[in-house]
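Data first, discussion second: the structure below is written as structure tokens.
FYI, not all chains are in this one, though none of them got moved.
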Amino acid sequence: MSTTAAIKAKQRPGDRVFSGSAVFAGSMILVTLAAVAIFLIVQSIPAFFADSEDASILPANFWAYVGPLVFGTVWAATLALIMAIPVSIGIALFISHYAPRRLASVLGYIVDLLAAVPSVVFGLWGIGVLAPAVQPLYSWLVDNLGWFPLFGGPVSGTGRTILTAGIVLAVMVLPIMTAICREVFLQTPVLHEEAALALGATRWEMIRTAVLPFGRSGIISASVLGLGRALGETMAVAMVLSASGAVTFQLLTSVNPSTIAANIALSFPEAYGMNVNVLIATGLILFVVTFAVNAFARWIVSRRKEFSGAN
Amino acid sequence: MSKRIEVKDLNVYYSKFLAVEGVSLEIEPRSVTAFIGPSGCGKSTFLRTLNRMHEVIPGARVEGEVLIDGNNLYDADVDPVLVRRQVGMVFQRPNPFPTMSIKENVLAGVKLNNSRISKSDADELLEKSLRGANLWNEVKDRLDRPGSGLSGGQQQRLCIARAIAVSPEVILMDEPCSALDPISTLAIEDLIEEMKQQYTIVIVTHNMQQASRVSDKTAFFNIAGTGKPGNLIEYDDTTTIFSNPSVQATEDYVSGRFG
Amino acid sequence: MTTTTKPDAVTAVPIENSLTAGRLPAPAPWIILGAAIGVGAAIFGVLALAGNEFNWGGAIIVGALLYIPSIWLFSMLVEGRRRAMDRLVTALVTGAFVLAMIPLISLTITVVTYGLARFDAEFFNSSMRNVTGEGGGALHAIVGTLLITGAAAVISIPIGLMTSIYLVEYGRGRLARGITFLVDVMTGIPSIVAGLFAYALFSIFLGPGTRTGIAGSVALAVLMIPVVVRSSEEMLRLVPNELREAAYALGVPKWLTIVKVVLPTSIAGITTGITLAVARVIGETAPLLIAAGFTASMNYNLFDGRMSSLPVFVYTQYANQGNPPEAYLDRAWAAALTLILIVMALNLIARLVARFFAPKFGR
Amino acid sequence: ANEGGAAPEESASTLSGNLVGAGASSQDAAQQSWIAGFQTANPDVTIDYDPSGSGAGRETFLEGASDFAGSDRAFNDEELAAGGFARCAPDSTIVELPLYISPIAVIFNVEGVDTLNLDAATIAGIFAGTITKWNDPAIAATNPDATLPDLAITPVHRSDDSGTTENFTEYLGAAAPDVWTYEADGVWPFEGGEAAQGTSGVVDAVTNGTGTIGYADASRAGDLGTVAVQVGDEFVSYSPEAAAAIVDASPFAEGRAEGDLAIELDRTSTEAGVYPVVLVSYLIACGTYAETENVELVTSYLSYIASPEGQDAAAADAGSAPISDTLREQITAAIDSIS
């Protein structure tokens, strides 16, 4: 210890190995992604220039085919997140700041269980339980509020509409969003909560001043993950949604837009030749859409980075 | 505006651990009361019971009564939020809201009550509070920067500014100057002196000089040993405590030549 | 200090005199809730008179919906704006939780009632080899799910965790930003595309049409990595810097600080994130159908031959029902129940791990 | 526990190996039944059938990743001309065998109605959305005894690309060309009506909805109401015999190689007792395999499928229609030509 040269770096193998493997892991992501991207792009290029001659599923050209699907994908995910974000923040707050402490972890566990439900089962549940249960409500909405554009008729006889698909998606993304929000909320420094309470804040005001700002980036991360899942969910949507590929905002009719992922699942088994390329190309588009949304979310987070809670 | 505080036979528990036992005292309105005593004797714990902040700590609970102008804080239907609005608090460790700017931090409490405060009122209040906490000059050019980018002492003064901005009637301060330099300390002490005209102030301090400088009355807490509860040993006029205490333990404690 | 800016002047209720001023009595919310549900019941009671069946669910939902504005209104009148807001949010937050419980309970009831029909010994000790119609079991699918998901976890947890560590602890500058960007892109890979990718990848190396368990694992890993990265990153960022500083100041190298201070402090969140990631992929159907294929027979070898998994089993049993259809549906539900129980068990283990390591916050 | 690890002593089979097929999901239940029967007789054999869809099945077979394919349609002429079947010897033809014949039932869910007699034009009108009420005169005309409610009709079709849809729309287009002006296609040709994934999805949607009508593999009709279709002057309900009869009444496609038994179904046949809404699904193999390793397995397996036991097993497990003896002769000849 006492030799004066001691502070000269002997190479620190632990640090090198550790940071090396961290960089390696990061690069693995790069490699994987490059591979996926190459795969997608190579397979997609022919599709971009195909027309209905080359690929029987194309109405005219590729963009006319994928346009409505992009709309449906974004629309379904939007509906899902509109429902899921407030509810999951609510649940997370309930567990972290409202429920009695002993109960809280049990409740958290229960909500996590929703994550355990495979998407096929959500599909089965959506068809067999949810859709029949909401159909009367849809009828009522169309009869009484049909003037409101979203609720225009005619009502679906089975309840398997885009709104139902949105509900199923919302339920599917709830657990992951709730879990992340909850963990973040629980980490709010007690000091800051106390600071708010000592100013005479009610519980809600304390949450508004200390918990939510602290958890902001966590909430956005959670939403992005939820969004990713909602955009890409395949089986549940394919099973639940009565998809006809229309472009419409109406929520309660039989005629609904399809989503890219569901459309791949629906069309892939019978696809051959160029149709396969077309479907993979729609996958590439989904990729791009998801990324665009993510980039937007990142941008929001980074705007006020220096105000982050970790300081 | 100021309030009289009366504490009757108060016990504070952390779950099963009795941290403070049998404290009874009366705090006059418009006075400064200092709590002194060795580390771990329960000064902070007791202070928190004066505005029910201990309830934030899981398992912490209280037996006994705390009367503020005759109303028992611990009556069944008392709203702790109302209590805390009247009894403000400054903590041992500075805790500005990291996601807010300096300005937002100061106005945080005010915005809760009156979200539509006019810009000019807000600016006025901001300046007044920051000046009161002797921070105005240092931060006036960066009011929109995050509050967490300040030095420790600056952060503590920011918290004081935040607490006085809501003009509570009683202010509890848990070692507010322990992170401050002498200039800021003096400013805070002056501020306490000034606020005393209107408010009731309770301050925890390890600094005997400070206690003797700013307080009218001093309460000395002690602890018999580890695992034992803290007790109020002596409560009297500050001059009496420092010059002529009636209990030996008090004399031993205050006579040390400490900072 | 002076009264001019005294904010309390704007509150509706004077609080100077009493700390109890303007509070709703403690049982008031319950009374209001009861009344709201009563009104809901009355509405549906009238409908019931008109011939419909009395709808309990509807009555309670309408009651709950009535409660939220009522409590706000009462509190506004008696307790003032801020309290009213607080009560409203409490009602909403609790409502959100109750709302989330509805699908959960409904799903649980559905899966358990249908799933119990075939939740028997045969289901767990036999495969579907040479089985048509009734009988048979899902052992091959259970084994497949465990192997495939296990391998996916083995691939993605180290990569995901190390990446998040890189991003939080080492990453500055362009590479970190690039990786963050890529992880974002990766969350956008739809599951079916992951399946196609893995299938194509293994076709290149092992000949066309190769479907193996490991191909399924790779597909799942592609889906799992970004979830692990994102959730772990979030948790690591929450570790206060002062703890890192404390360790550095003791002359602890960075990697040991990470291993011994940062990770243990955030272990609860990380395990939660990892279990969620596992749960996220363990129920994937489409990519496994494409990459791992389908078989009715046992296969313990990840690297050779098709491998069934529970979600694929559920899906094929549902989609391609033979005679009698009930036998297929019962197997599908029993498999779904099994899958949920497996994830429950994983969750439980993760929680125990988390509890064991969790920071012991005393204060 | 039911893994056939060791061969039971009484088994005389010497076959062993692993056979992979992929394709139409419509055949899946039948394939599982055939596989079970064949593996029981030959314990050392493992056959996997991926119900990945006809298109995927044909692609898989084309690129040589499976030994045989299942498909709801035969390869068309251009595809055959393009060739390139990786498993097959160069210049080999392929063998396409109509081994799975299944009636498509038109199913509906209307309280108090179990069967309806409908002509092709009415069915087409319902699915095209021009007939919208259950008490429409067109329906009432052929069902004087039924009590038809004043209820909206919700037609349910497949949301996925499917052989069932292709056969159903082909029937509609052939039998009611005035009403159904769309081309036959696996994808539902227009926006409108309710869509559901897979046969199970359609059955669920019809079952869970009210006033719904759809089409599905007849084995899945269950307790739902079914339509008797007008053929000539009579109304024929679906039945295996009626389904097999239409196949026998239809010619093979022309210009095909020997062993390529693609059938051109005569949807407008007016012969007595034929049920024209059927789906014929093929098993497809190489005429000559490039490698002889699995040839014996393939021929034995196909022979088992074509045998009366095989066909009866599928009929029991999957509700298909056993092939007639005349068709079996031609199929057996084709199987024997495989080398």
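Order of writing sets the chain letters: A, B, C and D. Residues in each chain are counted from 1.
By definition in this document, contacts are C-beta pairs under 8 Å (C-beta built on N, C-alpha and C of every residue); 3 or more make two chains touch, one makes a residue touch a chain.
These figures come from a predicted structure and were not determined experimentally.
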Formula of the whole complex, where the shown chains each stand for all their copies: A x1, B x2, C x1, D x1
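Here, only the chains that are shown with their structure count from here on.
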Pair of chains whose C-beta contact count is the highest in the structure: A-C
Most widely separated chain from subunit B, with each centre as the mean of CA atoms: D
Centroid spacing, where centroids are CA-atom means, of subunit C and subunit D in whole angstrom: 40
Distance between chain centroids, defined by C-alpha means - subunit B, subunit C (Å): 43
Subunit A and subunit D, separation of their C-alpha mean positions in angstrom: 38
Set of subunit A residues in contact with two or more other chains: 128, 189-190, 202, 205, 265, 268, 308-311
Where subunit C touches two or more other chains, by residue: 82-83, 86, 290, 318, 363
Touching pairs among all chains present in the structure: A-B, A-C, A-D, B-C, C-D
Touch list for subunit C against partner subunit B, complex: 1-3, 5-8, 10-11, 15, 18-21, 23, 25-26, 82-83, 86, 363
Sites on subunit C touched by subunit A in the complex: 82-83, 85-86, 89-90, 92-97, 99-101, 103-104, 106-107, 110-111, 158-163, 165-167, 169-171, 175-176, 178-194, 196-197, 200-201, 222, 225-227, 229-231, 233-235, 237-241, 253-256, 258-259, 268-269, 272-273, 275-276, 279-280, 282-286, 290, 310-311, 314-315, 318, 332-333, 336, 339-340, 342-344, 347-348, 351, 361, 363
Residues on subunit D engaged by subunit C in the complex (per definition of touch): 1-4, 18, 20, 25, 28-30, 32-33, 35-36, 39-40, 46, 48-52, 60, 63-66, 86, 198-200, 219-220, 222, 313, 316-319
